[in-house]
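Note that one protein chain is taken out, while the other chains of the complex remain in position.
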Amino acid sequence: MTYSASVVGGSGFTGGELLRLIDGHPEFELAQATSRSKENKTIGNTHPNLRHSEVRFSDPAELESVNVLFAATPHGVSMEQIDAFQDAADTVVDLSADFRLDSEAQYDEWYDGHTRPELLADSEYALPELNRENLAGADLIASGGCNATATILGLLPLFEHGVLSGDEQIVVDVKVGSSEGGAGGGEASSHPERSGVVRPYAPTGHRHEAEIQQFLGVDVSFTVHAVDMVRGASATCHVFPDGPVSKGDLWGAYRGQYEDEPFVELVSGGGGVYRYPEPKAVAGTNRAEVGFELDPGNKRLVVFSAIDNMMKGSAGQAVHAANIALGIEETAGLEFQGLHPVGAP
Amino acid sequence: MTYSASVVGGSGFTGGELLRLIDGHPEFELAQATSRSKENKTIGNTHPNLRHSEVRFSDPAELESVNVLFAATPHGVSMEQIDAFQDAADTVVDLSADFRLDSEAQYDEWYDGHTRPELLADSEYALPELNRENLAGADLIASGGCNATATILGLLPLFEHGVLSGDEQIVVDVKVGSSEGGAGGGEASSHPERSGVVRPYAPTGHRHEAEIQQFLGVDVSFTVHAVDMVRGASATCHVFPDGPVSKGDLWGAYRGQYEDEPFVELVSGGGGVYRYPEPKAVAGTNRAEVGFELDPGNKRLVVFSAIDNMMKGSAGQAVHAANIALGIEETAGLEFQGLHPVGAP
Amino acid sequence: MTYSASVVGGSGFTGGELLRLIDGHPEFELAQATSRSKENKTIGNTHPNLRHSEVRFSDPAELESVNVLFAATPHGVSMEQIDAFQDAADTVVDLSADFRLDSEAQYDEWYDGHTRPELLADSEYALPELNRENLAGADLIASGGCNATATILGLLPLFEHGVLSGDEQIVVDVKVGSSEGGAGGGEASSHPERSGVVRPYAPTGHRHEAEIQQFLGVDVSFTVHAVDMVRGASATCHVFPDGPVSKGDLWGAYRGQYEDEPFVELVSGGGGVYRYPEPKAVAGTNRAEVGFELDPGNKRLVVFSAIDNMMKGSAGQAVHAANIALGIEETAGLEFQGLHPVGAP
Partner (left out) sequence: MTYSASVVGGSGFTGGELLRLIDGHPEFELAQATSRSKENKTIGNTHPNLRHSEVRFSDPAELESVNVLFAATPHGVSMEQIDAFQDAADTVVDLSADFRLDSEAQYDEWYDGHTRPELLADSEYALPELNRENLAGADLIASGGCNATATILGLLPLFEHGVLSGDEQIVVDVKVGSSEGGAGGGEASSHPERSGVVRPYAPTGHRHEAEIQQFLGVDVSFTVHAVDMVRGASATCHVFPDGPVSKGDLWGAYRGQYEDEPFVELVSGGGGVYRYPEPKAVAGTNRAEVGFELDPGNKRLVVFSAIDNMMKGSAGQAVHAANIALGIEETAGLEFQGLHPVGAP
């Protein structure tokens, strides 16, 4: 079966990834890609990996009817356009933060006033490993944030398998690529200033703490650094369990959680160069790598989680969620396994 | 139909790419991956993008019978092992330089003594855009060299369409990534020394001149620089035609040559950021981007050609050739279109 | 003795380099740094290597009287402000292209109409290795362009020592860092788009051809590529001499030209990792590395030249010229020798 799909905000980075994934998806057919700034230009003019396509960006004010609409617009746009989106599509997958949180109170704590708070309770958060069952047949899906996704995937097994209760001290130190800043970067994102950095760009107060709190029920101490790559998010979670934890407990928790998950891979020790999760190993893919190490001397557990922020952290996760919502094979269109060797993707 | 395939030398970089391509190929099934140094280890231990596989490297001395064998061994190995390869497989695709040249004399000019010169005339050079017709049914295929491939694809239309005769002055200035040095790099390839370079690593006398001479019938002045990327080869060909050449002539030649080619894309001017061929736009893909610009003041024509040296420059081209040899859809297993944005792949 | 110095346009990249050099110069004292956009902010707010300074940017409309004024403004500004500059300073060193060419005709061929053409003949071009004798006591100096400087330094000995006459075919293939684009980069200069590139950014018609033509008397076929570094320009000159040239001829020409030059180093062969000129070996310094290789088979001579475009290609060369103009030790303030190892500076 073929489902028609559209991308609103197709000239941005995540919009481009959605277009790439739809282009290679066995059951999706691109009906429309909108862009205000690049209207009438081919999608390949902006995204050189799509030069083979003849599709041109169209006006977002004139949406076609489709089975599924992906909204890759800046935060705040989807809540304004949601009626138009839902009129046009049976299933709306929003990649912004607009519908990720459950309540207006939570939203107001981290963002500025929500214009459609009544929809917050109805939307389904798309981190399929967390709530796959709610996504089947969903009509409004909020795809999880990149840094939150990396963190939740790293910590989830510890909560689900009783290693942590939620009262523990957890520090999450995240390193991200420049694509997180989006296509319209300013001075700090220019190549001469952004190259080679280890830059604390969100020392405290990153909004993704809200998603983590909502889904894991724990407050994490969150700090995000910009490093020199374009794609990728790597979360190192420093966790201090109340009691002793063994390697066996950990393997039990992580295998139990993820052994049937198509997009999560446990990478922890073993030989070779790639012994722990690394974002470059998953660049371009929808995979997350998760691993851990015990530090008995400090009663600490270190969890590593690596994703491609453009894929598992946004566009890939959105397509994964849409696949589930529509009843398609979960991995459809998400088969790319990444490259080796590869530089700084 | 399913064809069994094996990779000899699977722990190197091009070996890993072959394993990735076979893994995703709709009609190939991996029968064996050999590696002397990593015998009995999983292929994912070396190539983290293949962690989902349970295949382990085996001893190259014990080859299984397969439909197609890819040899990704250092120069000189295939000519020693060719009988064993041909005993094991109906079709042998060699990625080394051993069987690329047509005569012993040519070989001796650029390399050291060939041990099986009688096979040189029988092997087919695999640059499908050059000699597709000879590859169908071929049983010994020599996959073209990366820098030669980029250069030949850039210049071929000028020879085929009468713009050049072969007497012209042609300078080819190539920029390549670190994967061209292979997996066993020494001091010059260590990250601290290799990072950030613009390094003349083959100022003159690069062996790929031989392939270019053989197939285009022209001596080119060839210089290769190492630059800071892992994958990619970019050839800038500075050409001085005898008489005047118009843009129309050029578009005619390049469109005429490549309009039906599935893996060559003309990229020349137009708007946007990506106006000329760039290796990062094709990283991970089997595509070549080719473009040109006229410099009337200097009576010069500048041709740009960009490939992924690991793909169109080796493993991708080898699979493409195998597809043709076996009568499979040419693009099978080579559909990946690349990423945008992407850093230094 | 101490000379007062000012920098007009101090918040740009070359302005920042001038401030750094003045800060470390034994005989210069910074009197003023102007910036329209950053007025009243400390210079360290923009240039983190100058955080120890308490100087603040001031209004360029109110220039103080100084011994030497460095103008690091965009092309076209200096010709408008030249009277004010000359009123304020005994010696004006302009880093833009405004006063590099000798005649209005030449200027008009490559740029748009000059408003003060009568000054063109009076300004001295600052490539000290070319015309040191004219710089002593000069009151208007035009610091040479980065890519032209690299090229001229590479080729100069061949013209001065009779290896070339000016009729030969010369291709110059240049690779440059992102700082050449200046501090106000747009979409193409954003980190996600600019990372990892080998991008033909001036395929033909680069304006620095004019400077090369003026000083070497030869038309070169010039192509500039952007590569992944911030600082650095590397020029590879492919030269086709009319008759035979020996290594001895070349060493004679290059040693003869440069053996007493404090800022030119011959790097050609020898062992180790760094056998030819590389921009990262000179990053942050005022040095140029120059080397060569013969390609007898193609009757070609390949010359490599590497500089830091921000230093020998602009601010360093400007200070060098000012030192000569004022009769100071030539190397004063320019002693930094660079780092090893170093990444992509």
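Quick notes on this structure:
Think of it as A, B and C in the order they're written, each chain with its own count starting at 1.
Operating definition for what follows: contacts are C-beta pairs under 8 Å (C-beta built on N, C-alpha and C of every residue); 3 or more make two chains touch, one makes a residue touch a chain.
Values in this document were obtained by computation on a predicted structure and should not be read as measured data.
Within the complete assembly, A:K280 is the residue of A:H47, A:K280 or A:K312 that touches the hidden chain.
Contact with the omitted chain, checked across C:M229, C:L294, C:I307 or C:I324, is made by C:M229. For the chain left out of this panel, the touching residue among C:S65, C:S103 or C:Q337 is C:Q337.
Considering A:A183, A:V227, A:L250 or A:A288, the position touching the chain not shown turns out to be A:V227 (whole complex). Counting the whole complex, the residues of chain A in touch with the unshown chain are 169, 171, 173, 175, 187-188, 192-193, 195-200, 203-205, 219-221, 223, 225, 227-229, 232, 234, 236, 238, 240, 273, 276-280, 291, 293-295, 297-298, 300, 302, 304, 306, 341-345. One chain is missing from the display, and on chain B it is touched by residues 13, 177-179, 181, 183-185, 187, 189-192, 194-196, 228, 230, 343-344. The chain not displayed touches chain C at residues 13, 16, 20, 23-24, 41, 45-52, 177-179, 183, 229-231, 265, 267, 270-272, 274, 278, 281, 283-285, 335-345.
Methods note: only the chains that are shown with their structure count from here on.
When every chain is represented by the mean of its C-alpha atoms, the one lying closest to the mean of all protein C-alpha atoms is B. Spacing of chain A relative to chain C, judged by their CA centroids, is 45 angstrom. Note: centroid distance chain B to chain C, computed from Cα atoms, is 38 Å. Residue positions of chain C with contacts to 2 or more other chains are 187, 192, 195-196, 228, 343-344.
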